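Shown here: the complex without one of its protein chains, the others still in place.
Just so it is clear, A, B and C label the chains in written order, and each chain counts residues from 1 on its own.
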Amino acid sequence: MSPWLLVAVPALASLVGVVVRREDRWAGAVAVLAGGLTLLLAGIAWVLEPGSTAGHVLDLPVGGLDLPLATATDPARLAVATVVALVALAVQAYSTWYLGADDRYGQFAATVSLFTAAMLLVVVSADLVLTLVGWEVMGWCSYLLIGHWSRRPEARRAALKAFLVTRVADIGFVLGVVGFVAGAGTSGLSGVVGAWREPTGCLQEQLAAGAPLPEALGACDAPDGRARTVLLVLLVVGVLGKSAQVPFQDWLPDAMEGPTPASALIHAATMVAAGTVVLAGLHPLLADSPTARWVLGVAVSVSMLLAAVLAFAQSDLKRMLAWSTVSQVGVMLSAVAAAPPADGPDAGLLHLWSHALFKSLLFLALGWAAVAAGGTAAVRMRGSASATPVLRAALLVGFLSLAGVPLVVGGVSKEHVLAAAYDGAVAGDGPGVLVLVALVLTSAATAAYATRGYLLLTAHRRDRPRAGTVTPAAPAVLWALTGASVLGGLVVLTGSFALHQVSLLWLVLTVLVVGVGVALALVGGLDRDPAEVLARRLVPYADRGLGVDGLYRRVVARPVLRLARVVAYVDTEVVDGYVRGTALATRAAGWLGSRLHRGERSSTAVGLVVGGALLLGAVGVLGWS
Amino acid sequence: MVVSLLLALPAAAGLWLVTAGRATPPRLARPLAAASALGTAVLAVLVLVTGSQVDRAWLPELGLRWSFAADGISAPLLLLTAGIGLVVTAHAWVELPPGGSPAGYLGCLLLVETGALATFTARDAVLFLVAFEVVLVPMWVLVGRYGDRRDPRARADAAGRFVLYTAAGSSTLLVGILLLVVSTGTADLRELADGAGAALGPGRQLAVALLLVLGLAVKVPVLPLHTWLPPAHTTAPTAGSVLLAAVLLKMGTYGLVRLPLATVPDGFGRLAPVLAVAGAVGVVWGGLVCLVERDLKRLVAYSSVAHMGFVVLALASGSETGVQAALLANVAHGLVAALLFVLVGGLKQRWGSVDLAVRRPALRETSPRLGLALVVGLAASLGLPGLATFWGELLALYSAWAPAGDRPRGVFVAAAVLAAVGAALAAAYALRVAGLVWAGDRPAADAGTGTDAVGVERWVLVTLAGAVVVLGVAPMLVLSSTADAVAGLGGLR
Amino acid sequence: MSTVVSVDLLVLAPALAPVLGVVLLLVGDALAPGRAGGRWALPVAACVLVGGAVAAVRAALVAAEDPARTLCLPAPGDACLWSAGPRASALQAGVLLAAAAALALVHEAAALRRDTAVTATLLLAATTGGVAVAAARDLGGWLVALELATVPVVALVALRGTRPATHGALGLLVTSLASFALLVLGAGLWLTATGEPTFSSAAAAGAWEDPQRRAVLALAVALLVAGLGFKLSLVPFHAWTPQVYPRADLGTTAFLAGASKLSATAALLVLVSALAGVVDGPGPALVLGLPAALSLLLGTVLALRQEDPARLLAWSTVAQAGWVLLPLTALSEDGLRAAAAYVLTYATATLVAFAAVSRAGARSLEQTRGLLRRDPLAGGALALALLVLAGLPPGVVGLVVKILAVSAPVAAGVWPMVAVAVVAVVLGIAVYLRWLVVLPGPRREGDARAGGEPPRGWASATVLVVGTALLAVASVLPHLLLTAVG
């Protein structure tokens, strides 16, 4: 079975979905059936035939460049593909209820299908160009999904911001891809890795010999060590943007303006996590480049800790989940950044797997609760899940997982991440120590806000909250995801992810750290909002994401717009000036000429003849001799 | 034989419509024009299938032959032109601009198509120039007579600027061609390409390349020779804008491939860094202007400048990949620009103006079909994978990063970085338009529903959007057609 | 040693035909003065002109291999005073047909005047000179023929009798006299420099070799060019053109713009063909290039400002004269051919334009608004003529001759002229499009002529039809034109 099928089914579904977008029932049926089929295919592939690589399905004759457009289906990728398909199916099924009354449900479902296809493409791609295709399409889908309720100005702005921030970061990603492909002469992942694995020191030598950079660049077109570092950093920048890591983190909380199922999809299994998959594919190169590892390590360490703290202090629970995503994606990437070459990146992928399950569960549960409560603010949602058993169960499992309690899926993966970071710290040439410290602190903070979230949502209320009217799809989805979150950790037993044995020590340490976090959250007792108790002063700042939005505007948006105005002015007044100047000069010459001929005097005419003859004679005699 | 028919059919129909048949009522003129365009399209396919060519002496004193044939490089452009010809004649059912007789308008459209087809099939350098000039007058009439009715002065200015600016370019081109012809002793493009300028000294090569590039750069247009484009686009009727963007600009890039790149590769190589920087700056420049431009039609025009910047950058790289990228991006931009101009023309017809400063209800609410087409167009404009522009522009970046061996790599890498930044700007302006027009900034409640695209307009949009998607998913449709011919260009390395 | 000069009447027929016409007219007028207002004179004149044109075409066809020569002197030298190759014959045919066209326009206005026979006689006399100069190879014949082509035209202009016309005639007269003096002086210097009374390459080559004689040759060529510059309306010898064109009657103006330019070019070609291939370098190119560049620039720039069609065409003539001279700066055989092809195309297009203006009776560009609807024949022909003059397809022949005109200096490497030509192309397009743009305009309310008045005059219609047909054929098959000019 070709992995292309995995991509083609949801892509086709989106195409069909666009055609039948006016008919909600058809659109829903197409989306859910396609989602189910995709999951089935992914599962079958995972179970039956891992380990194949296929290339050259499309023959693109582009001169000297080799574009195999290869796909790869190793077990880890297929596992991730399966969980992506699962979450996508869950989101599609859930949306039939959540957006059932929406007048643009059809478009939404089609976009989700396309989004799924793009993510699956990134997952199965073993080709940088294919990866880029999926990567960019996801960005566009996120724009459509976040801006789904485009009647609201906030949604429009959030969509714009999400796309622009990620696209700006993508400058790095695109250039990185182009650079790697150019150096290798092929876009196939194995070819790129092979070519760049043993780089030359050409640039280094040229620069040391005193050649200026442009010349040195011209002299070294073979894969080069310095160039590799630059390209890796560029790629990392792109990944940081899509994954909403510092300094690009601020688009993600704003993206909560989108419908909750869209948030679940974007956060849990697709866009923000995609960077982990990409970097995992390039891990052999990354692990060899301390600079790139440090850039990534520092960014994700800051991100995960900062985001965890901000999550704790959010007054809006949906935004709390958003910040938790930033933090958890940081955790995934930290495994890639810190893991020494021998360990491989699979700890990060495992965390991607588990995060997909529990984060989608949390989002979908929260979405239901928010519908019941009529808003997502912490004050309003207080106790909104307390009356619905399925919600309580889902939230319990979800938050336990988020906190990283051992044995549920989140705990299992987090232990592996910690172990990888520890290995990295021991190996010593990467940011292992930093990452390890950040991870431990983040785990505690995560446990604290997870506790806060659970406490708030399931707090006892005098008035019995309404459960909201739901179709059977919603509870079914939640039950399924709850089950998956509980049992998902068993995936380590399948051997799909290349993991090291985790010693019991990590179990104990995790329990300890989580315990500290939970205890911290419970300082104020069970009835009070821990954020009120511990971080009341921080809340207003946290809600605004520390004002980074203003920073974006001041540092990027406004200067660019100012430059644009200058350019537009220069374009019409200066660049076009020479055109108008020519016209003006012609007219002036014409005016001057007709002034000269105004008299139309015959004597002038004769004078001109005589003068002209003299001039010509002089020119002739002087010129010819 | 077939290739002669290909040129004769639209020429005859067009000439008849602008002269004897000027008074033909629209009810007859429209089907006639559309039928000619359809016939031309069929003939274009036939020409490609049969490999028809014609080659006889036309002006032996000048070594000028009446020589037309299509090869892999011209094939996609031929089909594009024929397709766009169909689109614009069909569009006459949607909009017949006032200002003169409808038949004359349709005739001018067909004549422009003729000129473009002749340009893309000409196999003789001087004949190429003659064909190049054929489009000028009909296009001038389209802009100057059938253009925007509101401001006659602006109309005359735009039309005059178009024709004079491009004439300045083609005069320079003429000098370049003549110099090339007298230096090599042949005007046959194939022979010239085979010779690859070997007969010329380095100084002569540079002079020829400079003249050719300067002349063609006006048509492309390459920054800073682009200022004729925005007024022309803003003023021209919808179909005129479509032809201008989708066909006329392509003549410039096609010329760059056929003339300087193929015939004087060394001279072109020495100019390439300048051209690459101009292209990359054009990408950023166009993007920046689009961020603050108020008139949507002008905005699309400036986005054309940006897109053509990618094409120029790819061409300048001088590698086979670069030329392939340029040819692909060329066709892609033709489709996308056609789609956007049809859309914007439709909006202008409905709203009276396309000033972005006017707050309007969401297009996706009032006219969902137009909205969908707009989103496809804008997404293509920002280079979304899966749509036509992506491949060309990515490969353009690639070719700039890894240019031909004799190019100064540092300059090209810098240009690639600049162009990548420009691609991000493309996202910014595309989303600016999407935010203002598609998502709307006025509540829909007080707007009511607008008229959506129906009938011919709908099918025109569906066709163009479909073509954009198809080319995005299957870029090999163009690439495999051009591959052999590009590989055969002597000057590439 | 025989002293008999050989005479071949058939070869001389192009020049003899108008002479015959002159004789017929004079005799006829003497026998029956003022009969039928002298209108019978025009058909007779037209017949002899067309007959002469036929003879010229025949000569061109016969002379394809070897120039037709007559008036050959016996030894020593064995030179022929009349030598018409295909190019000269084509120009002769052009002169004759252009004169016929001018005659047709005279006919159109003939109702207004009584002295048609005189007009026709003068016209034929001037034509004779124009025809003869193309084939003249000796200084004497050349000078006489040239003046024969000029003097009657002065009288023609003055004949109108109005105050502006006499003013124009006076301007024309004094300029022509001055330039005649220059020509004589130039001829004298030529003889001094070369010691040969003929325009032959050998003579020029001899003078070119000797540095002292070279300077005299330079002065001679400069003065000859200056004298011809007046007839061609080259800047700075152009000032009479905008004075005369709007003030003379259209027929005379058409003759000045058509036949007169053709004969002047023919004379210039005689001179330059003696130099071509012999002299080279920037100096000789400069003597031709300076007036050419000035004409190209000044003519176009001023044409851009004109409102009166006749004035516009006057300045356009100045600019086009620059175009004729441009290829000659290359001093090569290709340049000669290009100049001949250019002037033929220019004359045809200009005559068509004058015929259209005459039909429309327009005294300003604005009055031609809507001409395409009002009078499709005149409007369409005018549009094509303007496009040819601008060098834009569908007036392909205009473009082709421009390409030819530029290719000669490109091949010779006369770059300044090429640069000027590029500028002139663009400005020229602006000139003609400015006129073209009003042609298809809407019907003007309140314009008396706009009410569907039936087109008049078969004579101008003939000029329009024949001229347009020539332009159209040459556009499709420019090869024919180039074959005609060798």
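Keep in mind that, in the parts below, a contact is a pair of C-beta atoms (placed from the backbone, for glycine too) under 8 Å apart; a residue touches a chain by one contact, two chains touch by 3 or more.
Basically, contacts and distances are computed from a predicted model.
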item	value
Hidden chain of the complex, named as in its UniProt record, picked from "Branched-chain amino acid ABC transporter permease", "Ferredoxin", "NADH-quinone oxidoreductase subunit K" or "Heme exporter protein D"	"NADH-quinone oxidoreductase subunit K"
Which displayed chains the hidden chain touches across the whole complex	A, C
Omitted-chain contact residue, chosen from C:169, C:336 or C:365	C:169
Option from C:73, C:205 or C:419 whose C-beta touches the chain left out	C:73
Sole residue of C:185, C:279 or C:381 that reaches the chain not shown, by the stated touch rule	C:185
Chain C residues that touch the omitted chain in the full complex	73, 76-77, 79, 138-140, 143-144, 147, 151, 154-155, 158, 161-164, 166-171, 173-174, 176-178, 180-182, 184-185, 187-189, 191-192, 195-197, 243, 247
Positions on chain A contacted by the hidden chain, ascending	599-604, 606-607, 610-611, 614
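Assume only the chains that are shown with their structure count from here on.
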item	value
Pair exhibiting more inter-chain C-beta contacts, B-C or A-B	A-B
Separation of mean Cα positions, chain C and chain B [Å, integer]	42
Chain centre separation in whole Å, for chain B relative to chain A (CA means)	35
Chain C, residues touching no fewer than two other chains	430
Parts of chain B lying in touch with chain C, wherever the complex brings them together	15, 19, 57-62, 100, 104, 115, 126, 129-130, 133-134, 136-137, 140, 144-145, 156, 159-160, 163-164, 167-168, 171-172, 174-175, 178-179, 181-182
Chain B contact footprint on chain C (complex, rising order)	337, 380, 387, 392-394, 396, 399-400, 403-404, 406-407, 410-411, 418, 421-422, 425-426, 429-430, 433, 437, 440, 477-479, 482
Parts of chain B lying in touch with chain A, wherever the complex brings them together	161, 165, 223-224, 226-228, 285, 288-289, 291-293, 319-325, 362, 364-365, 372, 379, 382-386, 390-391, 394-395, 397-398, 401-402, 408-411, 413-414, 416-417, 420-421, 423-425, 427-428, 431, 435, 438-441, 443-444, 474-476, 479-480, 483, 486-487, 492
